[in-house]
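I have a structure here, written as structure tokens, and I will follow up with some questions on it.
Apart from one protein chain that is not included, each protein chain of the complex appears where it belongs.
Up next is chain A:
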Amino acid sequence: MIDDLPNDAKSKEVVRLWRAWRTVHEMVADREYELAEDEVSISLERFRDEYCHPDGSVNRAKLQFSARPSDSMLRKNTPPATASNPDPVPDCGPIWVEFLTDKQFGVSQIRNFAKYTITNNYKTGIMVTPVALSPAARKSLASVENLAKIECFLEDDLLVNITHHELVPRHVLLSRDEKIALLKRYRLKETQLPRILQKDPVARYLGLKRGQVVKIIRVSETAGRYASYRLCV
């Protein structure tokens, strides 16, 4: 599908951004936000029609969208009701995704993005950048952590969807109830589970938070399917 394109720099750029655009949509959909099917699997022609200048270059300012969590996701992320907190609120909210245009990323750019995300009441912000953040900018993300979760992805990292690779097993996020049931079933403490790092590529893809558990389902030659559980740290 890409072979019949003219091979100049501009259309390469368009294809790159189209791939990243698709992957980021798939990512948001896999986290169970509400997205329409035709938004996720957008064709290159449509992408070019909608998001390109007449001269063929991509209009990055238009590459942004938001999504609301679906009901099942809200249910998954709601802590179980307790006596002191009979009506718990889910700890997830709308998500904001933006492709940033700057050539370099320092603290000020990050602050602008975080401010925008927080003032518009988004709970999660995903920024897709063409170049890496400066070290200070990355550290400064931690300071806004309790207001909104800001995630950064490089365009280069989103060119392919890693979860579609055959060597990447399926990761399923467990809800809080399922996690409690799992710990009860195996009589485990949380710390006795195997662990997965928060910066693990799949954990980043799913936007795992510390303390969440993923079920990893592998294909096994001897057992058919084999499920293991990992705690995000």
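Note that in this section contacts are C-beta pairs under 8 Å (C-beta built on N, C-alpha and C of every residue); 3 or more make two chains touch, one makes a residue touch a chain; residues count from 1.
Just so we're on the same page, contacts and distances are computed from a predicted model.
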{"item": "Missing subunit (named according to UniProt) among the choices \"N(6)-L-threonylcarbamoyladenine synthase\", \"Vacuolar ATPase assembly protein VMA22\", \"Large ribosomal subunit protein uL29m\" or \"RNA polymerase II subunit B1 CTD phosphatase RPAP2 homolog\"", "value": "\"RNA polymerase II subunit B1 CTD phosphatase RPAP2 homolog\""}
{"item": "Touch criterion as defined above, residue of A:G56, A:G106, A:P194 or A:G211 at the omitted chain", "value": "A:G106"}
{"item": "Chain not shown: contacting residue from A:A36, A:A61, A:A136 or A:I180", "value": "A:A136"}
{"item": "Hidden partner interface residues of chain A, rising order", "value": "104-108, 134-137, 139-140, 143"}
